[in-house]
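Missing here is one protein chain; the remaining ones are kept as they sit in the complex.
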Amino acid sequence: MSTVIQHPSAQHPSAAKTETTPVAMIEGYNFAYLDEQTKRMIRRAILKAVAVPGYQVPFGSREMPLPYGWGTGGIQVTAAVIGPDDTLKVIDQGADDTTNAVNIRRFFAKTAGVATTEKTADASIIQTRHRIPEKPLTEEQILVYQVPIPEPLRQLEARETETRKMHALEEYGVMHVSLYEDIATFGRITRSYNYPVKVADRYVMAPSPIPKFDNPKMNRMPALQLFGAGREKRIYAVPPYTKVESLDFEDHPFTIESWEENCALCGATDSYLDEVVIDDKGGKMFVCSDSDYCQERREAGHVGDGGPPHTESDGR
Amino acid sequence: MYVAVKGGEQAIENSQKLLAEERRGDTGVPELSLDQIREQMALAVDRVMTEGSLYDPELAALAIKQACGDLQEAIFLLRAYRTTLPRFGVSEPIDTGHMAIRRRISATYKDLPGGQVLGPSFDYTHRLLDFALAAGDTRPVADIAEQAVDSGMPRVTDILNHEGLVEVEEPESDDTPVFDLTRESPRYPADRPARLQNLARGDEGFLLALGYSTQRGFGNNHPFAGEIRLGEVAVEFAPEELGFPIEIGEITVTECQMINQFKGSASQPPQFTRGYGLTFGHCERKAMSMALVDRALRAEEFGEPVEAPAQDEEFVMAHSDNVEASGFVQHLKLPHYVDFQAELVTVRALRKQAFAAAEVNPVSDAAE
Partner (left out) sequence: MTQTVGIRPGFSDPVMGAQRSFRAVLDAMSRPGVIRSTSTGNPPPVPLSEATAAICLGLVDHDTPLWLAPAFDRPEVTAFLRFHCGCAIIDRPADAAFAITTGADLPPLGDFALGDDAYPEHSTTVIVQVDGLGTDGGLTLSGPGIETTHRLTVEGVRAGLWDDWAANRELFPRGVDLILVHGAKLAALPRTVAVDTPKED
């Protein structure tokens, strides 16, 4: 007997059907909240970041009306990039309906009045925390990452004065030693997220705390990837079609997570899965972390072992 | 403009309604007015203005009310508002030598020109709960001194200066651009203006603990409270089109100059060195802590070893700001289940490997 569960995003009563709530724009603030001078400063930093792929450009990060650590870097990048013709999607942990994603989408709906969407394919700008959507992104899209600690070497060397020198000299021995120590101790690299990458054969870069499952998607991605770290005051970028390699060793090649299970709702075998605890006796199920991907598959008729078939009343 | 929203949106709205209700508390109790907060919670207002980097008692009072008295939250509110304000330019330096003094004490001289002025202070109160205050409706009146406070009130460091006993601080030329920590990313090594800006915005508790640590031997710097003064100073601004400064208002500040023994080095004679603290309003503990940490951060300048946390510029500057610290500590309550899932996969794999190893070699650690 299989337990019937719904995707976490479908558990809230109001999520059972399509609902549109008006969000009024707030008065007294500039388009997308930031003043024009600040936007120019951020835009210049973004252009430099694109010109020097993987290098962290310092910028005069502003105090935003949301807390540091909650996406202020991504928000500032999005605010500097977004225009009235854009359609914005915001995800946290792969899902559009996590409270922080909702809150940031609400912020831009209030301050920029732009169209928002939950469909990956319909978005021109996707702001994300901790995931890259499963659906391949296109040249027409910009992916904006929220970054807590932009410095990939920070856990190994706390001082900015030192890490800056390491990047300048392309001296990444400390990182290789750290990864190799892992292999020597555990027989494998134990980093499972925020797994360091090398961009265009030059800079070692933090991909932000995405699971290493997502790292291969960064390589030669057709979309522009922008990274904003508000508290740490850094912006960096990966231009489209740019080589992004996960650091590894010849005898210990990079691997990604895999599951024996499929998504219980849509049956996907190729997506990143969230573990959902269903009772207090160790029962668990696995469902897609990317809620849009899962929904789209279910709409196309795919059904997992634990999910009910898609019906018309299943809203997004 | 319409956007599709669901689920979380309603939860957020409900949470905010609950917060508003709890903020108000029992409606049988009269609601706090901003005037009451500004007048009767003045030290809270001063702290919020200082660490919020915005001199506006009215808005600070509003922030305190909105934050239900959580001062760090109030500081955050004021900072977020400050970001949106246009920046017209840089004021003339305020002159604390021409302060309208309300309080001025020195620990280094029993008597000095201008005298010691205790002013309003908790210093010599007995910390006994005052139940008369609980009853309310108090209207205390302080006596007015028979003679006015001296108008000439030289700073203790200026007095020491006459003998060449204290290091001279030369103001930078007016042409030197003023670094603004709120508009530029700090660079390390930072200079003293950047450090002082950081300390002025820094969390009082953090600076207090760091200052205290220097007294307990973690970067000892032999401080004396040369002078602490509180009072009003004029703020002047020179608009581009006028070309000369005009007074635009008056602010209350607390200034602390710590003086520290220095045995001299190859290039400098033995003399006293300075640590400087300045705050909006009356924030004496903060000003003193700031002065201690400022001096500690000058260790390298005086050829002293940099060993203690309070002497470590990058450590202090990167961690002093409570809006940054609070945000990042509290972001841990945001969902991390994708990363956690990644860790689960890794830990399970490591366990499987460890147990497999234990079966091959049962005396290994994993079998215990």
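Lettered A and B in written order, each chain numbered from 1.
The working rule: a contact is a pair of C-beta atoms (placed from the backbone, for glycine too) under 8 Å apart; a residue touches a chain by one contact, two chains touch by 3 or more.
As the structure is a computational prediction, the values presented were derived from the model and not from experiment.
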Among the chains present in the display, which ones are touched by the chain that isn't there? A
Touching the absent chain when the full complex is considered, from A:M41, A:I189 or A:C288: A:M41
Touch with the missing chain holds, among A:V174, A:A200, A:V276 or A:V303, for A:A200
I need the residue numbers on chain A that touch the omitted chain, in ascending order. 30-31, 36-37, 39-41, 43-53, 55, 57-58, 80-84, 139, 164-165, 167-169, 200, 202-203, 220, 222, 224, 238-243
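The rule is simple: only the chains that are shown with their structure count from here on.
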When the C-alpha atoms of chain A and chain B are each averaged to a single point, how far apart are the two points in Å? 35
Residue ranges of chain A touching chain B (in the complex, touch as defined): 9, 12, 14-15, 18-23, 25, 29, 33, 35, 58-65, 67-70, 72, 92-94, 97-103, 105-106, 109, 113-118, 129-131, 148, 159-161, 186-188, 190, 192-194, 209-213, 231, 233-234, 257, 259, 272-275, 289, 315-316
Chain A-facing residues of chain B, complex: 1-12, 76, 79-80, 82-84, 86, 182-189, 314, 318, 323-324, 326-331, 334-339, 341-346, 349-350, 353
